[in-house]
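Take a look at the structure below.
Excluded from the complex is one protein chain; the other protein chains are retained at their positions.
Labels run A, B and C following the written order; every chain starts at residue 1.
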Amino acid sequence: MVRVGVLGGRGYTAGELLRFLVRHPHVQVTAVVSRKDLGEPISQIHPWLRGQLDLPLSQANNQQLAEQCDCVFSCLPHTASAEAVGELLQHGVRVIDFSADFRLNDLETYEHWYQVKHPVPNLVGKTVYGLPELFRDEIRTANLVANPGCYPTTAILALTPLIMADLINPEGIIVDSKSGVSGAGRQADEAYSYCEVNESMSAYKIGKHRHMPEMEQIITRATTRATQILFTPHLVPMSRGILSTIYAEPNPGTSPEDWVECLAEFYANEPFVDIVKHIPKTSEVVGTNRCAISVNRARGRVVLVSCIDNLVKGASGAAVQNFNLMFGFPESTALC
Amino acid sequence: MVRVGVLGGRGYTAGELLRFLVRHPHVQVTAVVSRKDLGEPISQIHPWLRGQLDLPLSQANNQQLAEQCDCVFSCLPHTASAEAVGELLQHGVRVIDFSADFRLNDLETYEHWYQVKHPVPNLVGKTVYGLPELFRDEIRTANLVANPGCYPTTAILALTPLIMADLINPEGIIVDSKSGVSGAGRQADEAYSYCEVNESMSAYKIGKHRHMPEMEQIITRATTRATQILFTPHLVPMSRGILSTIYAEPNPGTSPEDWVECLAEFYANEPFVDIVKHIPKTSEVVGTNRCAISVNRARGRVVLVSCIDNLVKGASGAAVQNFNLMFGFPESTALC
Amino acid sequence: MVRVGVLGGRGYTAGELLRFLVRHPHVQVTAVVSRKDLGEPISQIHPWLRGQLDLPLSQANNQQLAEQCDCVFSCLPHTASAEAVGELLQHGVRVIDFSADFRLNDLETYEHWYQVKHPVPNLVGKTVYGLPELFRDEIRTANLVANPGCYPTTAILALTPLIMADLINPEGIIVDSKSGVSGAGRQADEAYSYCEVNESMSAYKIGKHRHMPEMEQIITRATTRATQILFTPHLVPMSRGILSTIYAEPNPGTSPEDWVECLAEFYANEPFVDIVKHIPKTSEVVGTNRCAISVNRARGRVVLVSCIDNLVKGASGAAVQNFNLMFGFPESTALC
Partner (left out) sequence: MVRVGVLGGRGYTAGELLRFLVRHPHVQVTAVVSRKDLGEPISQIHPWLRGQLDLPLSQANNQQLAEQCDCVFSCLPHTASAEAVGELLQHGVRVIDFSADFRLNDLETYEHWYQVKHPVPNLVGKTVYGLPELFRDEIRTANLVANPGCYPTTAILALTPLIMADLINPEGIIVDSKSGVSGAGRQADEAYSYCEVNESMSAYKIGKHRHMPEMEQIITRATTRATQILFTPHLVPMSRGILSTIYAEPNPGTSPEDWVECLAEFYANEPFVDIVKHIPKTSEVVGTNRCAISVNRARGRVVLVSCIDNLVKGASGAAVQNFNLMFGFPESTALC
């Protein structure tokens, strides 16, 4: 049994993570850390755990955590996460970090987009990005994995093979993404209250969302082609699911058959990426660790539609997939 | 033109109220008061007012308000409302109070259920309850009207005629109500965040909600029969609308025809109460000032279904109806 | 491996059932039958099955089915189900029937409430009702199990122990239930179209729903006390979940402590029934096979709140629980 701890246990990603972990045959959850609701059983926060995991929420104490755990999942916000991660690594614990702290290629971009000093700058740009479809081998041996952002997962999986194969122009790409509300996390904020969100939709942070440089840098890292993306996120009145509609310029002489074939081959043996013939909807993938991608042509452009469950393939499912690789279990264990 | 002010202008009830007031041909809105967003145009908070009412939000100042207004609608929470109302009345302003401060029959019940000292105790039990269908004449001449609670409106309208006519037992009544989320007001509270409320429903405050004594006291006031009600409110994932399912014991020798006829006659000339043959749904009345009521019999009991829009007939529409009566305008002016 | 078939494979209950069956370690799904979409892979209808179960939908043929299956789950509508079930039993297949055809105690009640001739009258009243919490031993050896209705599950689990222990009056009970829309099945009907259901709620079939006699008869069967219930179902704008608010008269001399203790003891060893101290909400149980029940007192009455996922504990999860009992597997296998 691998002894596992979770930091930031009250949040929605932690709740989903624990849903998977309690049915993982080789995992024992030994600690769930939170600032709020200390001492309360975690099953009171995430009631579907009742009877399966009733561990009380405990206070942050990295040394103690290092004694209790072989692996820690950090669901903390950025910078808070990096601080904890840094200490845990020094204690020899392997870590999967849900925050953005170790995803980017360089410190400058991080500090520009996040407007903070990085607490552990030396690991920035040297940490493996936890998308197994692109970086599987590095993940297996990593002590620290940067779990991908939810929006970037949809874009990177859809675009990388096409850019790598020189089928589309890596510049001038538009990613128009629509997300359910759980992407904003669990919070008390008038802007995310039911009556503000229900029966409405909106765009936000047009060209200013922090996932934009993440998409660009990871695709560039994976393809060695300098990739440039205009990213517009939208908030949709549903709890879960992301659908990204992606517009790119095909390279001359390439056809829709080429694009489909490229993606189908790239993901032929992947358990969690489906290249589908119909245009997928988010309900197809919600509750699963799958990404469904369709390829279309319109007005001379490539139009990709890429769907995931933001809390699963966009967060907790991907984390379990990474965990399985890191600890040598079959990659799909406890996932669906 | 009647010069009108609104206290607590950021809330949902205030937003709906202003939607009606800007199309009222005899109203000029001269002040909208708020603690937050001071100086911002009210149309930034309630965007449908854009171009119709762009008045900046102003600070509470009852003396100044008395100079600017002939009538003030108070959308403040209880006790805060009573304090403002007391002062405004002394300055000669007529007031329609959305809070519960002046709805109950006696101080003891108020202080028991609200667990506070009442700031203006002398008006408790002497204030007209703003349900025109029961208290129209008193409303016309009142300087202060206590606008009814949303849940009580559904129950009082459905039950009062039947109790008054001795067709049902005034004791042992059950009111099982289901409300949209706007009933909880505009707020930053994790419990009312989108992901907590969406795709879920719950009961709350079973037999402990403050609207229970309000229902009992007002029906008792109107019928002179001591009425006893068990009230269970529920939260439903929709923004607006209340549906109450009401169970009562018929008096011996009465028939469904009697019950229907009693209600149909009582409301024959009412513009905003419909006794309907089908079982109504909330979408029938959302956006309108109407209450739809159906009468059913099952297993020997009377089962009433009563629906309103909680923000309109359950709050702002009723307030405008009261306003029209108080200032001598046709009762339906600006309403639908 | 137990070879399993599903009749009526396109529906929502079949979709949920297959979600559980594909992760059951001792099940091989060998046939999924449907009238529509013949030949299409079932994973096109229920996309979360992609890669796990891509079996094509096949035509109804009971003889062939009997060769392919040790157990058949019938998700057909009433009478159509009984016809298929009758034939399958004769071929020696064990059957779990989701329809109401074999739930009631007597033919007369069935034919009165369903207004049809029963195709297999000799099994009516002799079939075990598939609620393991009440009829576990009979289920183990049954060849035919009548899977319970969704609404009845909430009411029967909450009421039976209290009636059995003579703590409440078995007459005069009110069950006010609120259900998500999937309870109406997968269908093309204007009344269940998105815009008709969204942002609205309604009561329907007050005292006339077919689950009313089911509740009464099964509780009577289990307790030997003649039970009488007034049942009002409501439609709520959410996909899944049922919450029933239940009002009963306590027997004299009994206290809330007695009621809680009775339920807590009755379900002490049950993996899927939780007697909780807070008032539960449906999202606590959605996706799980659990029923959460709280006990309250108000205005002298017992008020029970009972929640399930209508597609899981109210249909497919219960069916898998029954299957596990029938085939000797641990009762929670593949469930959560």
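Going forward, a residue touches a chain if its C-beta (ideal position, glycine included) is under 8 Å from a C-beta of that chain, and two chains touch if they have at least 3 such contacts.
No experiment lies behind these values; they were computed from the predicted model shown.
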{"item": "Among B:Asp97, B:Asp274 or B:Glu331, the residue in touch with the chain that has been omitted", "value": "B:Asp274"}
{"item": "Hidden-chain contact residue, picked from the options B:Glu196, B:Glu214 or B:Glu284", "value": "B:Glu284"}
{"item": "Residue of C:Pro237, C:Pro250 or C:Gly317 in touch with the missing chain, whole complex considered", "value": "C:Pro237"}
{"item": "Residue numbers in chain A that touch the chain omitted from display", "value": "174, 176, 178, 180, 196, 198-204, 206-208, 228-230, 232, 234, 236-241, 243, 245, 247, 279-283, 286, 296-299, 301, 303, 305"}
{"item": "Residues of chain B (touch criterion as defined above) contacting the omitted chain", "value": "23, 47-48, 50-52, 199, 271, 274, 280, 283-285, 287-288, 290, 292, 336"}
{"item": "Missing-partner contacts on chain C, residue numbers", "value": "12, 181-182, 186-190, 192-199, 237-239"}
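Just so it is clear, only the chains that are shown with their structure count from here on.
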{"item": "Closest chain to global C-alpha mean, per-chain Cα centroids", "value": "C"}
{"item": "Farthest chain relative to chain A (centres taken as mean CA coordinates)", "value": "B"}
{"item": "Centre-to-centre distance between chain C and chain A (centres being mean Cα positions), rounded to whole Å", "value": "37"}
{"item": "Chain C, residues touching no fewer than two other chains", "value": "199, 280, 283"}
